[in-house]
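To start, the structure itself, in C-alpha cells.
With one protein chain removed, the remaining protein chains of the complex are shown where they sit.
The first chain written gets the first letter, and so on, giving A, B and C; residue counts start at 1 in each chain.
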Amino acid sequence: MRTRRKNGQQTVAYHQRLEKSDLIEIYRRLWFARLFDEMLYDAKKKGRLRRGNVYGSRGQEAIMVGTTYPLRPDDFVSPIHRDMPVFVFRGMTVEQVMCQVWGKAEAPTRGKDSWSHMGDMNLGIVHSTSMLGSTIAVACGVLWAQRLDGRRDRVLVAYTGEGATATGPFHEGVNFAAVHKLPLIVVVENNQYAYSTPVELEVPTKTVAERAKGYGIPGYSIDGNDFNAVYDTMCEALAHARAGNGPVLIECVTYRLQGHADHDETRARQYRPVEEIELWEKRDPLPRYREYLLNTGLFEESELPTPPLDIKLQIEQAIAYAINSPDPEPHTALEDIYDESAGVSL
Amino acid sequence: MRTRRKNGQQTVAYHQRLEKSDLIEIYRRLWFARLFDEMLYDAKKKGRLRRGNVYGSRGQEAIMVGTTYPLRPDDFVSPIHRDMPVFVFRGMTVEQVMCQVWGKAEAPTRGKDSWSHMGDMNLGIVHSTSMLGSTIAVACGVLWAQRLDGRRDRVLVAYTGEGATATGPFHEGVNFAAVHKLPLIVVVENNQYAYSTPVELEVPTKTVAERAKGYGIPGYSIDGNDFNAVYDTMCEALAHARAGNGPVLIECVTYRLQGHADHDETRARQYRPVEEIELWEKRDPLPRYREYLLNTGLFEESELPTPPLDIKLQIEQAIAYAINSPDPEPHTALEDIYDESAGVSL
Amino acid sequence: MREVTFLEAIRLALWEEMERDPNVFLIGEDIGRMGGAFGVTEGFLARFGADRVVDAPISETAIIAVCVGAAAAGKRGVAEMQFMDFISYGFDQVVNVAGTYLYRSGGKTPIPIVVRGPSGGYVGGSLYHSQQFEAWFFHTPGVKVVQPAFPDDAYGLMKASIRDNNPVVFYEHKYLYRRIKGPIPEAHEDYIVKLGSARVRRYGEDITVVTYGAMVHFALDAAQRLEKEGISLEVIDLRTIKPLDMKTILESVRKTSKVLIVYEAPKTGGVGAEISARIAEQAFEWLDAPIMRVAAKDAFVPFAEPLEKYVLPSVDDIVFAARELAAY
Partner (left out) sequence: MREVTFLEAIRLALWEEMERDPNVFLIGEDIGRMGGAFGVTEGFLARFGADRVVDAPISETAIIAVCVGAAAAGKRGVAEMQFMDFISYGFDQVVNVAGTYLYRSGGKTPIPIVVRGPSGGYVGGSLYHSQQFEAWFFHTPGVKVVQPAFPDDAYGLMKASIRDNNPVVFYEHKYLYRRIKGPIPEAHEDYIVKLGSARVRRYGEDITVVTYGAMVHFALDAAQRLEKEGISLEVIDLRTIKPLDMKTILESVRKTSKVLIVYEAPKTGGVGAEISARIAEQAFEWLDAPIMRVAAKDAFVPFAEPLEKYVLPSVDDIVFAARELAAY
C-alpha cells in the first residue's frame, strides 16, 4: 500500500500543472458542494422539502471535486448517497437533481426512486441502489461492455463508504475487476463512521486502503480533506487504470461533519465525541483550499468569495424550479416496470 | 504474509516433537484418507454406490491430517466436499459416514442431505451446505457462542477451496472474524482449480494467502503436500488464535489429482494439461511422508505398509454396513423441517 | 397492563427476553451505540454489554450467519435488518442455511433465530425502504414468518419467536411503530402468543377479511365505514403467516361465505394467493362469491407521494372490494 504524505508532497504534483481557470473552477465546485448540502438541509428543516432524507456531504467536498475533476468526459462514475454534487459535476443539471430530490415528474427517475438512486448512461453516470456495495459489482459490467467494444481506456469511478467495504458484493466486484484488470477506481470515502458505527467495528485493518492488498491492487490512504492530495492521487490512479493495469483503491480519510442524514443531527452528537467533531471542523477542506490558493499568490482575497453568491442563487433557483415543477401522474407508477419497446424481433 | 520454506524448516519444528506413536497414527490417517477416496470411487464405478457424486481428495490428504492432528477435542471443524476423512478424524464412525454417502436412515442427516453436508455439534463438527463460502460466516456464529460462554480458546477450523474465496460470504465471514478477533483458522485448500477454472481466474493475487492482508490477519502459503509443513503451520496458527489474536488464513498449495467429482475424470484430463497432472503425481504426499518417516530412522520398511490392509478392511466393512443398512422410511421426508419439541415455554 | 406503542412493545419483549435468558443476544447494524435506526434497542448496550448487543459491520449475510452458527451452538440470536429490504443480502443464509439446518442435521440441531426489522410502505421510503416480500419466506420450507399488527401481539409474538426453536422472520411494520398504541401485559409475565394462531380482531357476518400487518388497521377502518352501510366485516388478523392458521380462516368463511384477502405486497404471488387457493381447495362449497384480493399493484413502492399512493392498497380499495362482494 502506498501512503501519500499528508503535506501534499507526492511523486508527481499534478495539481501544480493546473491553470488559474482550473483553480477557480475547483474552488467554485467545492462551494457548490457545500452550498448544495447546506441549502437542502435548510429546505428540509424549513419544511420546503417534506419527503425523503437528506444525506449530508459537509466536509467531504474535496473528495467529490478531486476525484471528478481529472476525469475525461467519456469516463464513468457511480455516485452514492453522499455524492449528490457529483451528478452535477458529471453533467446533470441542478434542476434535474432537485427534481429528483423533490420526487418530481421531470426527475431522472420520474419520481420513482429517491435521492441518489438515479443515473444517466449517456452521461456515464451509473445508477446505484440503496444496497450498499452492490454497484461496485455492477460497475464491472459497465466496464465489461467497454472491453467488448474495445474501449479499455474508459475508467469507472465507484464511490463507497468505508462501512460498505464489508459487504459481500464489494468483495465480489473488486475481486472480479482485479482478476480481469478492469479500469475500476474505487474511491472509499472513509468518514470514520457508518451511520453510528465507528470504522474499527467495520474494517479490521489499520487503514481501509489495506483492503487493496487482498486483491493485489494499488491502495492509497490519503487525506481526503486536502483537494490537492485527492487530485494528485486520482491522476496517478487514472494513469494506472487507463494503461490496463487494473483497479485502484483510494481511501480518502475524512469526516462526516453532520449526522448520517438530516434526521440524525441530535443523535450524531451523542454517539460521537463532540471534541472529535470539533477537531474535524478545523480540518474543513474549504478554508484549507482557499488558503492554498491565496498562498499561490495568484489570487486576491476578493476573487475568492465565501460563498460565491451566484452559486447560491443558482441552487436556490433550481430548488424553486423543482418545487414548482409538476408531480408525476399517479398512473405513471405502473410505467417502466417492463420495457416492451424493442428486443424481440421476429 | 509469511511464507514457509518448502523444505520444512520453520521457526518452530513442532513436528519434531511428535512421538513415534503419533507418527504411525499420522501415517495411518494419511492412508485412511487415501483409501477412503479410492474405495468410494471404486464403489461408484462398480455400481455399488448408485446415487450422488464422489468428490475426490486424492493428493490433498496431508492437509486434512495435518490440520486436524494438533486440534484439541473441544475445537471445531467445518469440513466441506473434499474433506470427508475429517469427519472420521473428528469422531464420526466410518459407518456413519458411509451411511451418509449411501443416504441411509442411520446417516447423520437421516438420508436428507448428501455427502459432506452433515455435522455433529457434539463432536464440534459444524454442518456445511453446498453454498460455497457460506459456512465461513456461520463459523463466526459458533465462535460467538463460545465468546458468550467465556470460551475464547476454542478454535474453529473452516475449510475452503481457493475458488470459494471469491464469494461474498467468505469476505463477510473473515471480515467479521477479523474485526472481533475470533479464533477462526481458515484452511484454503488451493488445489489450483475450481472445477475447471484455474486459480488465476478466481484469485487476483499471486498467492491466495495474500487475501489475508486485506483483513490484517496472518496469512501463510505453504506446501500442502508436506505433512510436516501443514502440521507446523497449524500449530503456530493455533497458538495465535487461542491467545486471542484473531483469525489466521493458511493456504495449503496442493493439487486435485482427480476430476472435480467421479463423473469428471475424462474432462479433467482435457481442461488441464496432462503434464501438470503427472508432475503433481510425483508430489504425492503419501510416499513423501513415508520417506520422511524412514529417514527418521525410527521405522523398518515393514512397519509402514502400503497400504495398511486393516484400514482397507475397516472401510470395506463400513461400506458393507451402509449398503445393508435400511433406507429411510419415505414419510420421514417430512420430519425435521420444524422443531416443535421445545423453545416456547408458557 | 401497560399502554405502549407498537415499537415499545417490541423493545420490551426483547429486553425482557434478554433479561430472562442469557443465551439471547442481538446483532445488527447500529443497534448498540445508537440503539438502532428506529430506536428499538435503545439502552440495550449499556445494560447487556457489547457481546450480547453486537454492532455488526454492514454485512447482512454475516449478521444472519452469526445467529445461525451461534444457534447451532445453543444460543438464540436476534438479527436486526436495519430495513427488512436488506434481507435480500442475507437471503441465502435464511433459506439455504438457517431454514434447512434442522433437516440437514437429522433433527439434532434446531436453529432458534429471529430475523427482525422494519418493513412496509406508506412513509415515502421508496424502493429499498418499503418492501414487504414476506412471500419469499412463506414459500420456502423451514422458516416461520410473523407480522403483528397490535402492540400486545407484537409483544407476545416476539417472545414466542425468540423462544421458538426455528428460524423466524419477524416483520415490524414501520408505519405502526409510533402510530399505534395499546395495552400489553406487565413485565416478566410469560405472555406468549402462540405462533400459528390467528385472531379475529372484529366479528362480523357478511364478509371474511383475512389480513395481517398494517392492513389489519386498514381493514378495521374499512369495517367501520361499511358498518354504516349495513355491511358487516369479520376481520381476521393472521399475526403469523407461517404456520398459517387455516382453521380460524375456514371457520369464518363457513359463516360468511365471502372472502376478501388483503395484503400490502404486490398482488401476484403474494401470501394472499395461497390463502385464496387453499380456500378454493378446502371450502369451495361454502363460497357464495369469488374470492377477492386487495393488494399492492405489481410494481415497486415508488418515492413520490402520488405514485406511492397509487401502488399501495388503501382503505378505499378495501371498501370498494367489500361493497362489490356484498352486492354479489
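Assume a contact is a pair of C-beta atoms (placed from the backbone, for glycine too) under 8 Å apart; a residue touches a chain by one contact, two chains touch by 3 or more.
Not measured: the values here are computed from a predicted model.
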item	value
Shown chains that the omitted chain touches within the full complex	A, B, C
Among C:Arg11, C:Arg104 or C:Lys174, residue touching the chain not depicted	C:Arg104
Touching the absent chain when the full complex is considered, from B:Gln16, B:Ser130 or B:Thr306	B:Ser130
Residue of C:Ile113, C:Ala135 or C:Leu238 touching the missing chain in the full complex	C:Ala135
Contact partner of the left-out chain, one of B:Glu202, B:Glu236 or B:Asp284	B:Glu202
Identified contact with the non-displayed chain, of B:Asp75, B:Glu95 or B:Asp113	B:Asp113
Contact set of chain B toward the excluded chain (per top definition)	51-52, 103-104, 109, 111-114, 117, 129-133, 163-164, 166-169, 194-198, 201-203, 267, 271, 327-334, 337
Contact footprint on chain A, counting only the chain that is left out	107-110, 112-113, 117-121, 126-127, 129, 131, 134, 137-148, 168-169, 172-173, 175-176, 179, 335-346
Residues in chain C touching the chain absent from view	85, 88-89, 91-92, 95-96, 100, 103-104, 127-128, 133, 135-136, 138-142, 242, 244, 265-266, 268-274, 276-277, 279-282, 284, 287, 289-293, 298-300, 302
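We take it that only the chains that are shown with their structure count from here on.
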item	value
Farthest-lying chain, centroid of Cα atoms versus that of chain C	B
Which of A-C and B-C has more C-beta pairs touching across its chains	B-C
Chain A-chain B separation of Cα centroids, rounded to whole Å	44
Cα-centroid distance, chain A relative to chain C, in whole angstrom	37
Touching two or more other chains - residues of chain B	168-169, 172, 175-176, 179
For chain C, residues contacting two or more additional chains	56-57, 59, 61-62
